[in-house]
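Excluded from the complex is one protein chain; the other protein chains are retained at their positions.
Note that the chains take the letters A, B and C in the order they are written out, and that residue 1 is the start of every chain.
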């Protein structure tokens, strides 16, 4: 099915409506939402368990796997967007600001083609 | 600073441009992006470490804490949105579809005010 | 059931025997084991989802919950101990060394009764 290209604010509104209808506000503390996002990210990781990178590329050709991946990503996104709503954070602004910060931290000239991991001792 | 209310598609475009400029495509396999999202979610959880729910509410009144939370959420969102891009998934559709699925799973009549945890044995 | 107070080396031996019997060595790369530990830790966190600290204390009085917690902890421990085996790390020594390091970092005089979180701005 196809959907409009919703803005983040609209998506957050849909999530909030879902929560409102079930009166789940008292469960949705920032701590509980962060924990829930972590739990769902664990389920997302499970799709990659015992699979090489090549296996994953193959699996993505399978609609059932892709659908599972899509659902697990959605679960994490829903809790994170809900967390921004509860914490009074604008996720669009947060992403743009972080990209700007990363652009200063990793100037493209210096980092072109180099992995940005902090723990490498071998370069 | 204020930004437009971007759609996920627009944000994914900004993230892709950042990756393009650094030629980081070969690092951005689905497995590596999922792992990176998990690492960043660990950093997000760190903001909640040794804090009660009341402590977190108090901390959110502190701009420095809120800014840290905003950045950690952005880090996870960036990797997840990048993962949808690499895997050919429409995150907006994924969120809407998941909300619909959850609405069937948790009818508001039955679940009003009740926590949706699967592991509860006490209700 | 009651068991002897096994040493870590003995427990690691039991885990290795299990892997040997199934010839799962090629799956047990350090990366795959670390990922598996993270997945199981997600399942462990699920036991705490939507539960206050008081709820958890109550739930621990329930044998079924305690058994679930016990199993989820075991899953993470098994993967981590297996990882030490594969990576040639002595987990006993690693724990002792880390406690010593932490003792220097958090002198008991200074830290008595104070939470050791790095991100606190409010003390």
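Definition applied: a residue touches a chain if its C-beta (ideal position, glycine included) is under 8 Å from a C-beta of that chain, and two chains touch if they have at least 3 such contacts.
As the structure is a computational prediction, the values presented were derived from the model and not from experiment.
For subunit A, the list of residues touching the undisplayed chain reads 35, 38, 46-47, 49-53, 58-59, 62, 64-65, 68, 115-122. Along subunit B, the points of touch with the absent chain fall at residues 27, 32, 35-36, 38-43, 45-46, 48-50. The missing chain lies against subunit C, touching residues 1-9, 11, 14-15, 18, 21-24, 26-27, 29-32, 34-35, 37-38, 41-42, 44-45, 47-48, 51, 53, 56-57, 60, 66, 69-71, 73-78, 80-81, 83-84, 87-99, 101-103, 106, 108, 111-113, 115-116.
In this text, only the chains that are shown with their structure count from here on.
Put simply, the C-alpha centre of subunit A and that of subunit C have 26 angstrom between them.
Subunit A and subunit B have Cα centroids separated by 4 Å. Under the contact definition stated at the top, the residues of subunit C that touch 2 or more other chains are 35, 38, 46, 49-50.
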